[in-house]
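Only a single protein chain was left out; the remaining protein chains are all shown in position.
Up next is chain A:
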């Protein structure tokens, strides 16, 4: 049951949203930190690029993804859809060579925040993973965060393996257990966010081999 969207190629994403923001926003790096809550599962497509770390995607990245995928896929048999919104978060930059102070800089460009575990694009259609994998890896390498091409089965397997690891871990001491019980006063050295992050995330990085 594969449903093709109207346009099989990726939509063009604007550099600047239709209504450019006037008010400069604070940095709010918490939109990079931690696991993603949205776009973690496949909807229409069968294969996609999974982000394994947090980061910001700007227009250059969007264009690269759009053109590479558009060049390598067959629009008649395959389709691709975005799983990230167009850049909407304004990022300011001060002009080069000035000292600190003088207020916040003007808006330079817009970005979208991506957290770990989020799908960036989805590809589907009458094709095999082997056909799609080469150009998806090509795209994944160029993204600002670590990413891998993945299929539905691959994602399921990954999650199942993680679960297995969690269950058959022989170490009686887990990060979660230590943090929730505040053993040895460890919470003095940890962030309150570590209660949810449970030692798998550190800054924008996702520690795949933990647990």
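Basically, a residue touches a chain if its C-beta (ideal position, glycine included) is under 8 Å from a C-beta of that chain, and two chains touch if they have at least 3 such contacts; residues count from 1.
We take it that contacts and distances are computed from a predicted model.
As stated in its UniProt record, the chain not included in the shown complex is "Large ribosomal subunit protein uL10m", which appears among "RSH4A protein", "Large ribosomal subunit protein uL10m", "NADH dehydrogenase [ubiquinone] iron-sulfur protein 3, mitochondrial" or "V-type proton ATPase subunit a".
Annotation for chain A: contacts to the undisplayed chain at residues 29-30, 32-33, 54, 165, 168-171, 173-175, 178, 186-193, 199, 202-205, 209-211.
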